[in-house]
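For reference, the structure I am asking about is given below.
Only one protein chain is missing from this complex, and each of the others stays in its spot.
A, B and C label the chains in the order they appear, each numbered from 1.
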């Protein structure tokens, strides 16, 4: 596929857009693409990135440079050809209840929620967006996404502290039917704890190292509590194929 | 080391200059440098190149792009850092007899002879330079090197045909004491044949795949006729350390 | 005939594996192509000459605890540990799709005892549309399973038993983690194996120096990918000079050149493994490139490459 743009949008964070295929136009929030950044050389595995937006002719991902793979990605320029497969995985459930939802994300866990936000807005769903960043320099949420409450580790953006504190606060004042979360594992665990306490349905997007991203290597397992057979026996689910979005009750994070 | 320049000087042929070290300033014609073009990735081995010239502050090599290694080399730019070791190997014998010599080279076998030419000129040695190219488009010999007789495969430069035909011709008219040759193996074999017939001393620069270029892998062997012990028993010499320049009588090409 | 002399070079890709005819010499390697369905929207699975399924055991298996895959340079380590749905769910949920495919279906069978293998095969014998079995005696990730693959005697014994259970195509998948792989190939040939496939993964390990832990929870894992190709090629060449049954070459194949290398070394067919993770449409590209290579060499029948390795004079 052809890279359309690749721009730095925040500290160490880039937005990359590439030509869409018909299949990719059908992508759903929570689904991901899997990118081969360096042929069969190291980094060997493909690198997965959530789809941040799909427009008529292009797909956007937003990524942070944290290692060799994302570094190579950051060196790509418009016109370069890039080896991308997708959309992959099961995204967020879009049968919105109609009642109030909260989207909560941390760092580069936010892109799939941005995509979800668009879909919800299209359907007129009432929602609240809670976003946590390390600092204001890391914020890349575009202005068109309004109604965002921010937290940051250093207080340079929104409230100083954890984004999950915003969640607790928010639940004091609002009746919420569904929480959609994506971010680092400790954050997700806390979100689930809060959702459980408040008996609110919670969908989380989980990250594991992916060997294939297509459900064939059986490497990306997460313990489940489904009590039924999955592709890999009974105890595990495949994050890349049965997820990355799970109902929080179905998996043991 | 730092690349100073890297320029295309003929069809698929580049001149690369880099910062010299004190050691490299002492380089002799026929010696080579060994370049690691891609860390420990493929191409795995270093790539050897004859030293084409040494000036006060820089060393020049001239190379043809024929595979992955030389392709990567061609993408380097002034200011890039490059992993080069050298000078390596034994060069041409510089105890010139004083009497007439012939330098004969083909294609990218010519760079070490250009360096040798400079040293001979400094010492006022009388010489003839015979150079064979595929076509005029491949000629990169600079104008300051005068007195060159050319041949080319397609007749677009000098005589059409083999550079060894020029040699035969030249020997008819001149008394020659020493032939210095570098180029493809079939050419070298023909040069040696002619030198033997005419009982002229002949020094050839030989190419083999080098694993190390420093005499430690014992991979780059050539059969010798030395009848004495070498580093690798009796039958073989190491091209990278005992050569790449050999007296034609010492090796079986 | 469009384009006159622009015609595509015609290559007969079919190869013979004992009584089986495969439409081309590329099979999907066990454990790297799921149950055939997963990638079917990315590549038509039945472009393969055959599919070797994930290893099937009598009961469903969760496999080892994660992390159970990790990347290394030019390859990966896995300690999946034979995770699979078990033979019953396999028959019920997976076979129908496989049967619908226009390709050869080889069911890979694994077990901890001879009885395990027999149990799986007896159940599968009842099922149509299975063209043969590949016997995994070489999975290094489970205790016990390795035994069959690491001695000629135990490999022979297992082969003998399974031969008496089925008339179908029976292929034994050899372990590279042995002193003499051709000894084992000879032993299973002697007991009626129709083919051998090689190699399974090499035992490997990686360590993260930050956490000071192995990169796999299981410590050891199976090493696969391009890094193992030189070892696999050497073993294929060695076994080719030892047995008469067909060889299926496996190990680090990424492209058409690799396929030709294995065929030159003596393989009748090959399996694509780890490459499916990196490049799910590798097969399509390989088929195209094989045509180009065959044309450049004037070859019309892909099987002509087999064992064609030349000697240095």
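In the analysis below, a residue touches a chain if its C-beta (ideal position, glycine included) is under 8 Å from a C-beta of that chain, and two chains touch if they have at least 3 such contacts.
Here the structure is a predicted model, which means the values were calculated and not measured.
Of the chains on view, those touched by the hidden chain across the whole complex are B, C. Considering the full assembly, C:226 is the residue among C:111, C:226 or C:280 that touches the omitted chain. Counting the whole complex, the residues of subunit B in touch with the unshown chain are 36, 40-46, 83, 85, 208-209, 211-212, 214-222, 229, 231-236, 241. In the full complex, subunit C makes contact with the omitted chain through residues 65, 72-75, 77, 150-151, 177-180, 202-207, 209, 211-214, 217, 219-220, 223, 226-231, 233-234, 237-238, 257, 260-261, 264-265, 293, 308-312.
We take it that only the chains that are shown with their structure count from here on.
Between the CA-based centres of subunit A and subunit C the separation comes to 36 Å, rounded to the whole angstrom. Between the CA-based centres of subunit A and subunit B the separation comes to 58 Å, rounded to the whole angstrom. In subunit B, no residue touches two or more other chains.
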